[in-house]
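What follows is a set of notes on a single structure, which appears directly below.
Only one protein chain is missing; all other protein chains are in place.
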Amino acid sequence: MSGHIIEYAHPLYGLMAEFDTPGELVAAARTTREAGFRQFDAYTPYPIHELDEAMHLYDNRVSLATLLGGLFGCAGGFGLCSWISAVALPLNIGGRPLISVPMFIPITFECTILIGGLTAAISMILMNGLPLPYHPVFNVARFAAASKSKFFLCIESADPMFDTRETAGFLGSLNPTEIAEVAR
Amino acid sequence: MQPVELPDKIHVGPVIDEGHSLASVSDKIGGIVLKRRITLGWVFGLLISFAVLQNLMAGAAWLFIKGIGVWGVNIPNGWGFAIVNFVWWIGIGHAGTLISAILLLLNQSWRNAINRFAEAMTLFAVMCAGMFPVLHTGRPWLAYWLFPYPNTMDLWPQMRSPLLWDVFAVSTYLTISAVFWFVGLLPDLATLRDSAKQRWKQVVFGALAMGWRGSARHWQRYEKASLLLAGLATPLVVSVHTVVSFDFAVSIVPGWHTTIFPPYFVAGAIYSGFAMVLTLMIPVRQFYGLQDIITIRHLNNMAKVTLATAMIVAYGYSMEAFFGYFSADTYEKFMIWNRMTGPYAPFYWILILCNILTPQLLWFKKNRTSPFRLFCLSIVVNIGMWLERFVIVITSLHRDFLPSSWGMYYPTIWDWAVFTGTLGMFMTCIFLFIRVLPMITIFELRMLLPGARVKEPVAQ
Partner (left out) sequence: MSEQKTWRSLDELSSTDGFKEYLHREFPRLAGEWVDDEGRRNFLKIMGASLALAGVTACTKQPVEFTMPYVEAPEKLVAGKPLFYATAFPISGVANPILVETHEFRPTKIEGNPEHPASMGAANVPTQASILGLYDPDRLQTVNYLGEIRSYASFMSSFVGMLAKQRAKDGAGIRILTETVTSPTLFAQIQEVLMLYPGAKWHQWEPTGHGRRMGAQMAFGQFLNPVYHFDQADVVLSIDANFTGEGPGTVRYARDFASKRNVRDGVMEQCRFYAVESSPTSTGCKADHRVGMKPSEVAAFVRGLASAVGGSGGGGSKFFQSVLKDLQSAKGKSIVIAGEDQSPEIHALVHYINQALDNNGKTVTFTASLESKPVDQWADLQSLVLGLKSNEVDLLLILGGNPIYSAPRELNLKGAIQMAKMRIRLGQLDDETSEFCQWLIPEAHTYEMWSDAPAYDGTMTLMQPLIAPLYGGKSTHELIAAFTLTPEKSGYESLREYWQTKHTGADYETWWRHSIHDGFIKDSALPAVNATAKMITPQPVGSGGDGYEISFHADPYILDGRYANNTWLQELPRPVTRLTWDNAVVLSEKTAKDLGVTDGDRVEIGVNGASVQGSVFRLPGQPDGSIGLSLGYGRTRSGRAGNGAGFNVYPLRTVANPWTAVGAKVKKLGETYKLAAVQNHFAMEGREPVKSGTLEEYKKDPAFAQKESETAPKGLTIFPQEWKYEGYAWGMAIDLSSCNGCNACVVACQAENNIPVVGKEQVLNTREMHWIRIDRYYKGDVGDAESYFQPVACHHCEDAPCELVCPVAATNHDQEGLNTMVYNRCVGTRYCSNNCPYKVRRFNFLLYNDWDTESLKLQRNPDVTVRSRGVMEKCTYCVQRINYAKISAEKEDRKVLDGEIVPACAATCPAQAIAFGDLNDPKSKVSQWKREKTNYSLLGELNTRPRTTYLADIRNPNPDLGGQG
């Protein structure tokens, strides 16, 4: 979060609106962004792809990291095989050449998958800023429903356009079932 | 992923029955973990499994005390039950990854109800499988020498050996499956955290959920990651059994040294895997009243996959026989003939019966849609697939090139002890799993609900 651009800490983390259906949330998210808000987030019990487009979320770094991880694993795997067989322990094994490429492929492949897969999972978790023991949104009592059946939209005080009263009014115009202040 | 279409009614039923809401599915499945009290049946089942698990303990202990000689292995049959069981368990594991990864890529919505369970099964099966290569070595306490680690002896493994490929393949498989499984669990752990009443449960699930809060930004990366993982796991699952088949195909033993092994092993693996999923899923769905979530349609689909793989396996067998005959090679010809008429012929024919003939019943919808019949059939297939591995390992080894060194293989009680022991271990894990974690992916289930679809109100 780009908290550094504001010079004083706002008492609130932000304002949170609750919706019943994914449709309303998506619409609300779109309007919010069109209204010029940037520091806001939506919370849903399952992935909603319309939100990506509504909130302009296009983050491909996970894919990139995975690609790099995979390539590293691939090189590492083949490197390991060759180094061991030709440098570290160069033995005449059944009259085969020290670097017998066809026989190194399986291990190379497995290493590619291993490193690639681990990078995918780990990079996703880290880029999501997890693990994160505490987060203000949990202060809202009804937010527990976010992991079950309800849909939330939270505009953060970190947003330059944020103003407690106006923003609250704006959220109200999105006719949510409820609006709550999110304490820090 | 495209928004999910409701299944059409002409089909044998929906992937999830009507009347479920976002909240109700969460409660129903989460409830099994959080609210439902421990039933006698469950305790009983767990105790039985745990008792059987003791066979493994006893068997392994005696093995370590006396040596591998307590098993039936000998020269020429250097491998016996241990390897048979290893391949069997690994094969079973494959269904999980297949369902979660390949069906995800193929965008099969019906997988959502069963993938969590199948993945768990994968993990446990691979755990069972993983033990055998270690136990079957002559000096198990040195098995770690198979890992490439810097050591004072300055010795390294031999990278050309299929056994070493196994080490890499299986450990990778275990790791990636576990990761994939955990990633899938994250949002559901959050759900449990939020719906748990007791403090300690909130803490435990909270810690596991790592503070997941369903943020749209997170979901976006999350979806990417799971898609990538699926993309990686798919070739992995294929490669793992390919490598396992290399243990045989790379050797020069007649009956092992065959190019058809990789595809035919993978098919066999999926086959046995689906059979095992059915074996487990059908009772569970019964006992925990999940008929409305794991519907007849699921069973029907799995039955179809089973039938399909059965046909591939059948093709494998016939090709094997054909190769043997067509090779015009003394040893190959003898091998296949010995399989069909030799001392172990009964096992061969039983396996043909179990793996090829019986599954043909699945052509009839009546059989595909009756849980009970499916259950029985799945058992038959499990047995058949175990026999297949037995036939491959033993009948190939016991009569190879020089008639002077032909011999027979007879398992001892210690072979059986260890085998049954792993069955006990597997069931124990399953029993524990269904109590402590949601056995169905809740958040993916939600996406199947009618209410889950996005209908934006026309903005005025």
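Chains here go by letter, A and B, matching the order in which they are written, and residues are numbered from 1 within each.
In this section, contacts are C-beta pairs under 8 Å (C-beta built on N, C-alpha and C of every residue); 3 or more make two chains touch, one makes a residue touch a chain.
Since this is a predicted model, take the numbers as computed values, not measurements.
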Among B:25, B:53, B:68 or B:131, which residue is in contact with the omitted chain in the full complex?
B:68
Touching residue (missing chain; options B:27, B:400 or B:415)
B:400
Out of A:96, A:142 or A:184, only one touches the absent chain, namely A:96
Chain B residues touching the omitted chain (full complex):
66-70, 72-76, 78-79, 133, 136-139, 142-143, 145-146, 155-158, 160-164, 167, 247, 250-253, 330-331, 334, 397, 400-408
Logged for chain A, residues touching the omitted partner chain are 89, 91-97, 100, 102
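The rule is simple: only the chains that are shown with their structure count from here on.
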When the C-alpha atoms of chain A and chain B are each averaged to a single point, how far apart are the two points in Å?
30
Which residues, counting only chain A, touch chain B once they are in their complex?
21-24, 26-27, 29, 31, 41-52, 55, 57, 59-60, 62-63, 66, 70, 80-81, 84-85, 88-89, 91, 93-94, 96, 100, 103-104, 106-107, 109-111, 113-114, 116-118, 120-121, 123-125, 127-128, 130-135, 137-138, 143-149
In the complex formed with chain A, which residues of chain B make contact?
1, 3, 21-23, 26, 148, 154-160, 162, 164-165, 168-169, 171-172, 175-176, 179-180, 182-183, 187, 190-191, 193-195, 210-225, 228-229, 232-233, 235-236, 239, 242-243, 246, 443-444, 446-447, 451-457, 459
